[in-house]
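Here the complex is missing a single protein chain, while all its other protein chains stay put.
A, B and C are the chain letters, set down in written order, and residue numbers restart from 1 in every chain.
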Amino acid sequence: MNTQAALIDLNCDMGESYGRFQIGNDEAIFPYISSSNIACGFHGGDPLHIENTIRLALKHRVRIGAHPSYPDLSGFGRRKMHLPAAELEAVVKYQVAALKGMVESHGATLAYVKPHGALYNTAADEEETCRLIISAIQALDPRLALMGLAGSTMEQVARQQGIEFIAEAFADRTYTPQGRLLPRSQPHAVIYEPEQAVKQVLDIALRQHVLSAGGLMVPVHAQSICIHGDNPAAVPILQALHAAFETHHIQLINQRDAARG
Amino acid sequence: MNTQAALIDLNCDMGESYGRFQIGNDEAIFPYISSSNIACGFHGGDPLHIENTIRLALKHRVRIGAHPSYPDLSGFGRRKMHLPAAELEAVVKYQVAALKGMVESHGATLAYVKPHGALYNTAADEEETCRLIISAIQALDPRLALMGLAGSTMEQVARQQGIEFIAEAFADRTYTPQGRLLPRSQPHAVIYEPEQAVKQVLDIALRQHVLSAGGLMVPVHAQSICIHGDNPAAVPILQALHAAFETHHIQLINQRDAARG
Amino acid sequence: MNTQAALIDLNCDMGESYGRFQIGNDEAIFPYISSSNIACGFHGGDPLHIENTIRLALKHRVRIGAHPSYPDLSGFGRRKMHLPAAELEAVVKYQVAALKGMVESHGATLAYVKPHGALYNTAADEEETCRLIISAIQALDPRLALMGLAGSTMEQVARQQGIEFIAEAFADRTYTPQGRLLPRSQPHAVIYEPEQAVKQVLDIALRQHVLSAGGLMVPVHAQSICIHGDNPAAVPILQALHAAFETHHIQLINQRDAARG
Partner (left out) sequence: MNTQAALIDLNCDMGESYGRFQIGNDEAIFPYISSSNIACGFHGGDPLHIENTIRLALKHRVRIGAHPSYPDLSGFGRRKMHLPAAELEAVVKYQVAALKGMVESHGATLAYVKPHGALYNTAADEEETCRLIISAIQALDPRLALMGLAGSTMEQVARQQGIEFIAEAFADRTYTPQGRLLPRSQPHAVIYEPEQAVKQVLDIALRQHVLSAGGLMVPVHAQSICIHGDNPAAVPILQALHAAFETHHIQLINQRDAARG
């Protein structure tokens, strides 16, 4: 570390409520994050919740990304779907276009796209899905970045296709010795203790590694840290992270620059 | 009429198919029209059909408008819904934003917005609904025009709010002596005979009036003529209109200028 | 009151969660109620939540009613919709049939139907809507009862059509001097204090009247008391009601007989 403050990004999925169906605790989380992945209507997020979430993000000077999904409201986008290539590309383009226009209607800028749920996981492993997502994004706006799993196939494809990539790591998920996320079905897959989350984030932010489930150090190169809004400990974890960031002279990106990415 | 050719616009609702559910006969109609009102996903039109319809419009050099609806797929947007003001505005903004982005991803420009079905009829009569629609549109892009019923409340509100208004009249619907459309429940509400439709369109285009159900001449000032894609006689009517336009030196707008409105 | 215990029914809307979208606190409420109005999928309640809610109702020996709605997931069935008569009848029949079959698959019996939200309010006032709902119910099973607002048009139509009617009153809503519910937009429309709710329920159960917003006593003849599951004080109110019922020798219907209504 040099004397300059390190910069980190904290991102969280937002705006996933639908009609009277509430999900997450957006108002409590916004003050602590620097990037918000806003649902686009296909797994959650009706137009009014999207609009209100954009307003909240702007009020808190939080960067905005689009969070498109497979079209699966009843499954919350967590089930892999088998869409033909042209349909998948159109589905992503439609959602990102909707969010982009709504953000721009407030004089603001959409900064990036982060696929949601099963689409995220599929894109982390499958080149074809990555390419379709990137193709949709680049047709809309070549300045948009793509956010995805650090070290994944998605990162490789993004580098090849020339789209800016925001590699993300996780504050509240345990890693395997292979650098993947321990499946939620395993014990200790989710981290609830703020101190443990802080340790993991500092390891990633300052030392570019993480202590995996097996006790091995695994290298992780990430520009953004994801915290899950549905983790019941999300707010305490975020508060502990902010305290630790102050101690270690780490700044959130929007403390320095709330403008586009 | 001076020696210059009169200019007219022919518009039709397009892209309303949803998944394997086909509606309309878009491929047969595109060659004859100059403006296409493309569904935005809420009454019909999934992302892939929208994408393919945009491609067809560009291929035929047809102007593109967004055709937003109440959120009512099972009712095809034909039932009035009672949405709170903020929700209605967000619903329109989301749909127009999606279409706008998708059109721009092809290097083209969205030219106007025409509300669909029950939203169209409500906006024709109710100022509040008009204002919300216009507010959503202007926040997205102040250059967008609004298309709606000639002589309606919508036209007045549009003029007051300073949004360009494209007044439309109907080729295949009978008018009442008050200048409104005869409800579909009445006999002879829909015109199926090409000669009758041609007479009505020429009256509107060249003489700014129409012969109403009661035999009275009613003034109609319209820049665009709508033909319904689900009228089984749509193609013969369009062919007859093109023949008549040649005779009367009337040009479609995209014969002279396929660029933005 | 004679020496026999009075019988009362406590009903609550249940099973309204949809996919990962949770609504209500069903597990905490089931121990305190005697009738559950289970969502049928059109405003909330996917098949798995319906199935699990039926299991919970049976475990707690709680009577089951179907809670059909207008088809409006994004509006939670709270917006009046204008459906043609044949469509409304089919929409109700489909939902009640689904719930009836699912209940019977557990060897249990569906006891009644209570319309939800805007459909409830429309049916409380409009004869035509009532008749269509009753026609759908009676075609499915003439032994089904209808639950609705005590003293409403719905009660009159139900008596005329010969369907058993369960008149309900509200534990946690303030009444107008006309015996209607004070709209939620008014102050004090919802009752949050358990003692106040207990007083209102005892007035209804023992004295067949209620103290209205204007201070007038209004007669209310009800066989069932509704408590709203989304009232944050629902559980404390229910606990206070149970304590008061013990003091006043009032029994819940399922304490005596958990079988069909």
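One rule holds for everything that comes next: a contact is a pair of C-beta atoms (placed from the backbone, for glycine too) under 8 Å apart; a residue touches a chain by one contact, two chains touch by 3 or more.
Everything quoted here is computed from the prediction, not taken from an experiment.
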| item | value |
| --- | --- |
| Displayed partners of the chain not shown (whole complex) | A, B, C |
| Which of A:Met81, A:Ala108, A:Ala213 or A:Val235 contacts the chain that the document leaves out | A:Met81 |
| Options C:Gly101, C:Gly162, C:Pro183 or C:Pro232, residue touching the unrepresented chain | C:Gly101 |
| Chain not shown: contacting residue from C:Leu10, C:Ile33 or C:Ile50 | C:Ile50 |
| Residues belonging to subunit B that touch the chain removed from view | 17-23, 44, 46, 73-76, 78 |
| Those residues of subunit C which, in the complete complex, touch the missing chain | 41, 46-48, 50-51, 86-87, 89-91, 93-102, 104-106, 136, 139-140 |
| Residues belonging to subunit A that touch the chain removed from view | 71, 74-75, 79-83 |
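We adopt the following convention: only the chains that are shown with their structure count from here on.
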| item | value |
| --- | --- |
| Distance between the centres, which are taken as Cα means, of subunit C and subunit B, whole angstrom | 45 |
| Interface hub residues of subunit C, defined as touching at least two other chains | 74-75 |
